[in-house]
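Below: the structure, in structure tokens.
Of the protein chains in this complex, all but one are displayed in their positions.
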Amino acid sequence: MDTALLEQHFNEKIDQDIRIEPKDWMPDHYRKTLIRQISQHAHSEIVGMLPEANWITRAPSLRRKAAALAKVQDEAGHGLYLYSACETLGVDRDDLFADLHSGKAKYSSIFNYPTLTWADMGAIGWLVDGAAIMNQVPLCRASYGPYARAMVRVCKEESFHQRQGYEIMLTLCNGSDEQKKMAQDALNRWWWPSLMMFGPTDKDSKHTEQSMRWRIKRFTNDELRQKFVDVTVPQAELLGLTVPDKDLKWNEERGHYDFGEIDWKEFFNVISGNGPCNKQRIEARKSAWDNGAWVREAANAHAEKKAKRKAA
Amino acid sequence: MDTALLEQHFNEKIDQDIRIEPKDWMPDHYRKTLIRQISQHAHSEIVGMLPEANWITRAPSLRRKAAALAKVQDEAGHGLYLYSACETLGVDRDDLFADLHSGKAKYSSIFNYPTLTWADMGAIGWLVDGAAIMNQVPLCRASYGPYARAMVRVCKEESFHQRQGYEIMLTLCNGSDEQKKMAQDALNRWWWPSLMMFGPTDKDSKHTEQSMRWRIKRFTNDELRQKFVDVTVPQAELLGLTVPDKDLKWNEERGHYDFGEIDWKEFFNVISGNGPCNKQRIEARKSAWDNGAWVREAANAHAEKKAKRKAA
Amino acid sequence: MQDQNKFNYIIQQADNCLILGQRLAELCGHGPVLEQDIATTNISLDLIGQARLFYQYAAELQEEGKTEDDLAYLRDAWDFKNVLLVEQPNGDFGKTIFRQFLYDTFSCYFYEELMKSSDERLASIAAKSHKETLYHMKWSGDWVIRLGDGTEESHNRIQQSVNELWSYKDEIISVNAVDQEAEKAGYGVSLELIKEKRNEKIKAVLEEATLTTPEGDYAHKGGKEGTHSEHLGFILADLQFLQRAYPGNEW
Partner (left out) sequence: MQDQNKFNYIIQQADNCLILGQRLAELCGHGPVLEQDIATTNISLDLIGQARLFYQYAAELQEEGKTEDDLAYLRDAWDFKNVLLVEQPNGDFGKTIFRQFLYDTFSCYFYEELMKSSDERLASIAAKSHKETLYHMKWSGDWVIRLGDGTEESHNRIQQSVNELWSYKDEIISVNAVDQEAEKAGYGVSLELIKEKRNEKIKAVLEEATLTTPEGDYAHKGGKEGTHSEHLGFILADLQFLQRAYPGNEW
């Protein structure tokens, strides 16, 4: 078959919502876009472990400590599924790491903000995982099979994390004045970065159209952002917290909340490396990797020795 | 002059309490013994910084934090005077460090015990510096000039530290139940190691006789130990603390306190490397030294460049 | 208090679990391989889980209306009865592994015996924990072998850790008054029995790992009596900070 025919067949499958599988023919650009998207997501899981790991040793109760450990472990697991999904597209996990460490590959910019109080563990679960779920649930129907299946597992756990985060916020909001202050302070710091998680506005989003065509993206950035605001504002009200946006108000006519302008200068600043923790996060990943080199080498050497002995 | 005459002259000076100075002739064994004794003392100052430095970041008031910093700084200063005194005997400071790091040179074994609560900062000042002063005051009249002069400076500061330590204990003993418990716990842990600071009993002390002859030691270990007990027990009573020795009691006849048998097995165990912190202390010193290599090299290289530029 | 010795006995092991779990938690997100990051986090989680079961039971025995968190967060360093081994710093991956292996070769056989405790609650906690610990010991033992019989560098590194940690090996099987009374009363185990099985296991793994058994059998002690290393104070400063800074809150 020539490429045109293959491409036609591929497009038909996409249109009929038939999953593309690793052995199927796919356009090179589709493959590359998927690798970028899935690895970026995998990197986000891995880098995203760090801001939360920062509070595990200081978790204020054993129950919360255990939950935090389990959550970070889940994130590492998500990283694993997603790297595996990515590897079905013919790339190697180590090469993906190299791109992360060199700064070539991106990860969700939200993890470049610091976790400053215990309430941030609540806010991240509630807002950051909440936003992630908005982004990810539609991807359970992504056109690429391994990706869609990974997302099903991820989303199930994420929504558990989201409820857990909300429950941390709820406990704080029912607590002492200092605890309430912590909760409000965390909302103040995480609200806008969470809105930024959906990416640039539709008019500035360069990949959206093609990705939607390929069904590896199902809604536009602005649609998802609006949905997030609509869902989250009533949750904040329930907590008795104030969303830090003076322009926020319900628009009866639209049936949606109107909200203020995002500080896109900050967004692009953080993406381009000037966030509060960009260097710290990459440095942490790199030094884990570099300090682990001798361990990986040892494991390989031992496996070889063992295989040789078996063969002899 | 032949050696016999030189030695006779040297001995006369010793007997007349005339100081030996660096340029004077001295027996080789005298020189070596002094190098061992002074460098051991210098090492003790330097290693002795570590257990106290351990509590500076956690000092419970700013006044105490400042005092602790000043004290540790003084100890470093004592190290400097003593290494300098040692260098007048024709050895190099770096070689002395090498002996410390290799385990060839000793330091006061008391610093192989950990500082576990804030009260240890009091107990070390009160007991450890107290014992050190007992040892050191007579050395202000040591026969070797640079050593005697260094000891004068050292002793002045040590007695300030000793009072400061006692005052920490006093504050704790006038404080809450937990603070009193801290103070008693610290006395329990530091009492016996402090008695061990005076070294083995006279009958097991191999250097004493010669050193007393040379007037680089003025009292025997057991004499000093008795003096320490006699001075310290009433201080403990004043604090309302119990000395952890069931055999301790005033002996009217001797005019001294009788006290229990020291656990010499523990003493020799700690000296031979099995104290709670031996490895940790030497490791800390070694890694400071090794991590500082590039800094020392840079300073030398810069000094050379500067000298060359000046010459050009 | 129903039974002070039983309380003390439980606290010893609870503290071992908590402090080692806390040490491993420091590594979260910093592992040499993603799979091993997951493994250490998972072991940390198991240990915190075990600590909770023990503290909950201890709090009940105490009959002062206290909770697991009161025991973990509001005791002072000298109240902690964990062995010195578990408070040693993580060091490199080899040191983390060998510390874990020394602990696992205790806890695995300890729980195996404790499952037969005359105290049903202890027996049931032990049964649950034993399953987890079997997996931990397999994991840490395999890694001792992998690193020992891996590259020259890994061999030297883990040999270094073996040498460093050797003097912290035996406190955990040394018998104190609490252990004695517990064994006599039937709810505690024979540490002598555990010692034998453990030494055999350690020997076998070191051998397979081509590692040299250090000479000298000096054992650091103190932790089981509440006299710790300088590390514990810093561990507790982080662990307890929030509860100390904002006392009496729900979290």
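The letters A, B and C name the chains in turn, as written, and every chain counts its residues from 1.
Going forward, contacts are C-beta pairs under 8 Å (C-beta built on N, C-alpha and C of every residue); 3 or more make two chains touch, one makes a residue touch a chain.
Bear in mind that the values here come from a model prediction, so they are computed numbers and not experimental data.
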item: Contact set of the excluded chain (shown chains only); value: A, B, C
item: Residue in contact with the excluded chain [from B:9, B:32, B:156 or B:302]; value: B:302
item: Full-complex contact with the absent chain, from B:175, B:234 or B:260; value: B:175
item: Identified contact with the non-displayed chain, of B:6, B:80, B:140 or B:262; value: B:80
item: From A:21, A:178, A:204 or A:263, residue that would touch the chain that is not displayed; value: A:178
item: Those residues of chain C which, in the complete complex, touch the missing chain; value: 76, 234, 236-238, 240-241, 244-245
item: Chain B residues touching the omitted chain (full complex); value: 46, 49-50, 53, 56-66, 69-70, 72-73, 76-77, 79-80, 83, 118, 168, 171-172, 174-176, 178-179, 284, 287-289, 291-299, 301-302, 305
item: Residues belonging to chain A that touch the chain removed from view; value: 51, 54, 58, 114-117, 178, 185, 189, 269, 274, 276-277, 279-280
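Quick note on the criterion: only the chains that are shown with their structure count from here on.
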item: Contacts common to chain A and chain C (chain labels); value: none
item: Maximum inter-chain contact count - chain pair; value: A-C
item: Centre distance in Å when chain B and chain C are each reduced to the mean of their C-alpha atoms; value: 37
item: Whole-Å separation of chain centres (CA-atom averages), chain A against chain B; value: 58
